[in-house]
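A protein chain is absent from this complex, but the other protein chains hold their places.
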Amino acid sequence: MGRKSVIQANSPSNADTGKGQVSDTPSLDRGQIRPEPALAQKLLEVRDLKTKFYTVDGVVNALNGISYSVDKGECLAIVGESGSGKTVGVLSILRLIQSPPGRIVGGSIFFKGIDLLTLDDRALREIRGGAIAVIFQDPMTSLNPVMRISAQITENIMAHERLTHVQARAKAVDLLAMVGIPTPAKRLNDYPHQFSGGMRQRVMIAMALSCSPQLIIADEPTTALDVTVQAQIVELVKKLQAELGTAVIWISHDLGVVARLADRVAVMYAGHIVETAPVDELYARPAHPYTIGLLNSLPRLDARTKTKLQAIGGLPPNLLGDLRGCPFAPRCRFATNRCREENPTLAEVAPGHAVACWHDELTRAQA
Amino acid sequence: MRFIIRRLLQSLIVVFGVSIIAFGMLFMTGDPTEILLGNGADHMTVAQIQDFRVKMGFDRPWYVQYASFVGKAVQGDFGYSFVRHEPAYEVIMDKMPATIQLASVAFVLSLLVSIPLGVLSAMRPHKPIDRIATVLALIGQSIPSFWLGILLILLFGVQLKWLPISGSGSWQHIIMPAITLAAFPIARNMRLTRSSMLDFMQRDFVRTARAKGISETRVVYAHVLRNSLLPLVTSIGLEAGFLLGGSVITETIFGWPGVGREIVSAIGSKDFNVVQAGVIMLALIFAGVNLIIDLAYSWIDPRIRYDT
Partner (left out) sequence: MKNEVLVRVKDLKMHFPIRAGVLNRVVGAVKAVDGVTFDILKGETLGLVGESGCGKTTAGRAILHLYRPTAGEVAFRGVDLAKESPEYVRRARRHMQMIFQDPYASLNPQMRVGEIIGRPLRVHGLVKDAQEEKHLVTELMQKVGLNTSYRDRYPHEFSGGQRQRIGIARALATSPDFIVCDEAISALDVSIQAQIINLLEQLRDDLGLTYLFIAHDLGMVRYISTRVGVMYLGKMMELTSSDELYDDPLHPYTKALLSAIPIPDPPLERQRQRMLLEGDLPSPSNPPAGCRFSSRCPLATEHCRAVEPKFREVTTRHWVACHLV
């Protein structure tokens, strides 16, 4: 019963409020699940973000109104099925969506109170690589193959700081040393192909750190790497985050890595955030049937008793065209007619724990 | 170093192949003795003809003839021109500067026009400037060069009388032949630049560059363009061949006193030594240019430099 009132009080992804969202001011806390004191301004606050791709096959609804926030120094992990919109969700923050065919069609993205979607190109460029930096998934293809590492790092530094070329190079050497590249001064003049995958990802991290960002967006930075190298990178990021106090958005589909790194987790499915909770809460008391299914379908490395894996049946969703009802309904054990008709909105079920499911009481009782 | 040696060997093979073809030309058309003597043979006795055959060495097996041909050719001896009564090599080398001049001007012209045009249309795909450039490229690629040459002559030479129709001597003379020769490379390089730019524009590292907050101009020139030039460089190597080969037609149309025109007239007068000398010298230059292009490629692309 308590649930209903929450929905009416503030429902961030209600379809009928979607249009007016763009012009909303930061003082309105519609996107927040719980009203908070005005003092605690979030570092990043995404509200009802909608991104579509206008392709020859039709409109791909990649983001269908997602809302979330990141605090200073916090690590938010975004997990979800391939194609659920994780990458599009974070690239939209810096307006790095390939356009055409992509377009952000609604919502707002407040970074320290400024709506990034209304910034002009110049102001946006100051934030890109400055206050917000990105680390991409594939270190093999994310560096320019014909440009020296030195040039690739210094161009980032010099775009944001008034330094001479020599100073920028000196800084680049420090950065490479900081991310654990041996003999950094020598390696500076190398080309990307002279580095291993793990080393390239370190270079990407050095680049991301170069202008002391307040937020680092890491899009599956270890997926392409071996587990032993992944462990090196995860520990490096964890250490740097603690030292520098940088907030991190870490996209991953590895729930183990997320358990290691994250403070809070957002679970995405078909362009929606279906659940968000502090990391311990999410793993201990998952409430959305998709999250529950995801956790049950993982074998535990440390588990001796062999319980049969509980697979989620059915197929991943198709984002082409309009969806009706809960996007997970076709694969959901709990789905009812209501689920197939009406899209559930995120509602808080415990402090900081919000779920978009009509039957969360039922699912939590079963989990 | 290994790389250079390998490329040198490959170039040698190309030149070797061309020399065989140039040599074989004479035999493919029939009995070389009859071809060379032409109608003249009617007035000669069988013994005289046989004498001529022996004098020219046509009585020996073909591989012996080829070996002696190559042996002399490496020393720059392609035999005598029957028409000009001077060594065939000198006939060709006399005309070489004019051909190189025309090819170079066309080459520079093609790069100066095609790359900026390709970049422009890649920056605004499917917008008016891109459409216009695409249509122009289509015309440039499909119109035969003799036809374009004649059109130019009619328009600028005959109608407007802005430019000299034929010959050489002043800078005005080179304009129309250069445009004629460059039309196809311009069209092709423009399309290549465009598609390669569009391809690289979508690469991950370009997204990385944008995420750094550098200006869009820098993204395009420092990241996209440099990578896009790689496929272009390969095509430019082939283009050297096209420019040299294309000069045969263009030089003939515009009366440009180069190797191409010389070869055509030598074919007409069955002056095969000159034809052979011309074809082989052009092939040598072509191989040389390609070698330089390959070295340039390895200079632009660090991955190649280190792999070998």
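In this document, chain identifiers A and B correspond to the written order of the chains, with residue numbering beginning at 1 in each.
Here, a contact is a pair of C-beta atoms (placed from the backbone, for glycine too) under 8 Å apart; a residue touches a chain by one contact, two chains touch by 3 or more.
This one's a predicted model, so the numbers in the text were calculated from it and none came from an experiment.
Chemist: For the chain left out of this view, which of A:P145, A:G256, A:P330 or A:G352 touches it?
Modeler: A:G256
Chemist: Given that one chain is not shown, which residue among A:A185, A:L298 or A:A350 touches it?
Modeler: A:L298
Chemist: Tell me which of A:V279, A:L319 or A:C339 is the one touching the absent chain.
Modeler: Only one of A:V279, A:L319 or A:C339 touches the chain omitted from view, namely A:V279.
Chemist: Take the complete complex as the reference. Which residues in subunit A touch the chain that isn't displayed?
Modeler: 81-82, 196-199, 226-232, 234-235, 253-260, 262, 279-280, 283, 290, 293-302, 304, 306, 308-313, 315-316
We take it that only the chains that are shown with their structure count from here on.
Chemist: Can you tell me which positions in subunit A touch subunit B when the two form their complex?
Modeler: For subunit A paired with subunit B, touching residues are 91, 94, 96, 98, 121, 125-130, 133-134, 136, 138, 141-147, 151, 155-156, 159-160, 191, 193-194, 204, 207.
Chemist: Mind listing the subunit B positions that touch subunit A in their complex?
Modeler: Listed in rising order, the residues are 202-205, 207-216, 218, 222-223, 226-227, 230, 300-303, 306.
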